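Shown here is a partial selection of chains from the complex, left in place.
Each chain gets a letter, A and B, in the order it is written, and its residues are counted from 1.
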Amino acid sequence: MSGILERLDAGEIVIGDGGFVFALEKRGYVKAGPWTPEAAAEHPEAVRQLHREFLRAGSTVMQTFTFYASDDKLENRGHTQRFTGRQINEAACDLAREVANEGDALVAGGVSQTPAYLSCKSEDEVKATFKKQIDVFVQKKVDFLIAEYFEHVEEAEWAVQVLKTTGMPVAATLCIGPEGDLNGVSPGDCAVKLVKAGAQIVGVNCHFDPVTCVKTVKLMKEGVEKAGLKAHFMSQPLAYHTPDCNCQGFIDLPEFPFSLEPRILTRWDMQKYAREAYNAGIRYIGGCCGFEPYHIRALAEELAPERGFHGLEMHTKPWVRARARRDYWENLKPASGRPFCPSMATPDGWGVTKGHADLMQQKEATSEEQLKALFDKASKGH
Amino acid sequence: MSGILERLDAGEIVIGDGGFVFALEKRGYVKAGPWTPEAAAEHPEAVRQLHREFLRAGSTVMQTFTFYASDDKLENRGHTQRFTGRQINEAACDLAREVANEGDALVAGGVSQTPAYLSCKSEDEVKATFKKQIDVFVQKKVDFLIAEYFEHVEEAEWAVQVLKTTGMPVAATLCIGPEGDLNGVSPGDCAVKLVKAGAQIVGVNCHFDPVTCVKTVKLMKEGVEKAGLKAHFMSQPLAYHTPDCNCQGFIDLPEFPFSLEPRILTRWDMQKYAREAYNAGIRYIGGCCGFEPYHIRALAEELAPERGFHGLEMHTKPWVRARARRDYWENLKPASGRPFCPSMATPDGWGVTKGHADLMQQKEATSEEQLKALFDKASKGH
């Protein structure tokens, strides 16, 4: 099995997974607020199942569920630990590897920003925090490392420097938008710093929606190229629309974290994201908070050589069968109240029920001809 | 362990679960269009995990994943079967029972509307279809039966009549709104027919949002009481806002089924639903399509005697800690574009980063006093 750099060097598309803390919070295994990953040790079946769903959806990387699994974070704000950081990191590596082996996926060990840095601890202290997690990753033989979710490029550089000591490939993503990190360092400068620190793959994750993230990675790519450096690029955005965010992203929205639902991206928004990321030269394309397995599936489908619309053509209602085509979904303006969309929709429904020919039981597959008749009917405003 | 009727007769609240076909479609185990439950036999680990999440969230009923598991539906529109109806129904019963035993939950065997009825098959033929599923439920010793998701009350009556032959308690829910079934039979009349057919619990499921479903069940209750009959009442609505639906509900919305995201209810919408359903005299309160485990958790929490806001007070950002209180979420108008909500939000964010006192690492739990200071700061528009 080829490694992450071999794949990217060969021009392959790498499909990442989605964010575990949000998905598992909704499933009842993570607490909003601390957002820490004890479930890796305490409820392995739930974490394994989520890994498996992402794998089946098309992810080719399984990230260890080690977000915020540094000892200082686990202790933060009165959180009573039932598991040591080491136990959590080990369990997370085992789960990722178990599921990765069910398919053609790589395992990536991940570290993220620390309370130590925010509390102005020294570079050595912050690096020591990363080192403890890295030791587990080395011992568990993950395939590569990711330093992700950093708001300050300085801390990310420190992380990359620690990760590089392992000799493994290193990716680094900041949770920043086009305005740059929290100290105002531009995306281009951030990317240059990360590459110089040793990262072979750079980009962004979390905090902003796909549109904003692709825009930010473009700025990073320009920065890297202007500096005469080379890197691969990745993006793992939110599955939430964030057109109204400031530099710190969705954390600052008044709806964070319990009323974000109206902002969730549809699978068609995701296909658009996949295409735009690809066109921008990004080849490691995944997601973060808000992503469910079907969002990853949409990314994978958009970038797969062949796709179809199997399923909807077997729906009971004929006007829903008439939606079994890409252009219907591409052109739909969902009733979302977003600036270019209305806030309410006009129901379809063709006024037929029991007994109508279109509703009859049919054992043969819906034929192309039957579908065409429905598409025509629909496009005539029924 | 007491049965469903004992619980309801004693005035207990029964928390239902959420809809499996939509939740498992998003996880990659159900195909949109057919919406059939082969996963019960093919991917038991995924179905078991979802049952478990609902149980942990507070559900006290595990419905067998047998929606559309009648033989005629499994064959409909060219669907090639890898499993017999019997295999699927049996596997579904085993999974529900396994997880129910992990807690204090009941198992309910469910049947739903059939293509046979829509295709104008005879009453005997339609009833024979239900009978095949019931035979499995009897053999597997489920605790009670549910006839759910019927658009025509006549077919639901036939189902109830078959279910009653088992001697088990019977619940019946139609997927209708205040305008009644697809033939225009009013909710009140529908409920009377179902009770007369033998159902001890009646109500609605699917097709409409909580507001609409509670309204419809109220009309059912009025009808039953006016007829001098008695019954328990249940509602298992969508987790999607549907203010703009016609009589056939969300199926007819142009966004069905792939762009419903902007309509998803928040957990705070759910708490409101739980309270309103309770106030309307509904005691079996659950959900259907769109419900994720955290939605059920919100219902259970709202109706539990004691609740808290554990979690958010440990968030890194102080302005998010300042949201660790119910009134913040109750009064929030999320940027959803719905009629009384704006479509964009103004980010919070208090303009502090690394080094600020509010961001320091802290090993002790956040104190009440610390929270009060944050709440005050927030209410001053910071």
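Note that a residue touches a chain if its C-beta (ideal position, glycine included) is under 8 Å from a C-beta of that chain, and two chains touch if they have at least 3 such contacts.
Bear in mind the structure is a predicted one, so any value in this text is a computation, not a measurement.
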(Q) Taking the 2 displayed chains as a starting point, can you state how many identical chains form the whole complex? (A) 4
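Keep this in mind: only the chains that are shown with their structure count from here on.
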Q) Contact residues on chain B for chain A in the complex? A) 25-28, 31-35, 45-46, 49, 52-53, 56-57, 72, 75-79, 115-120, 151-152, 182-183, 243-246, 248, 251-268, 292-294, 297, 310-317, 319-321, 323-324, 329, 332, 334-339, 341, 343-349, 353-355, 359-366
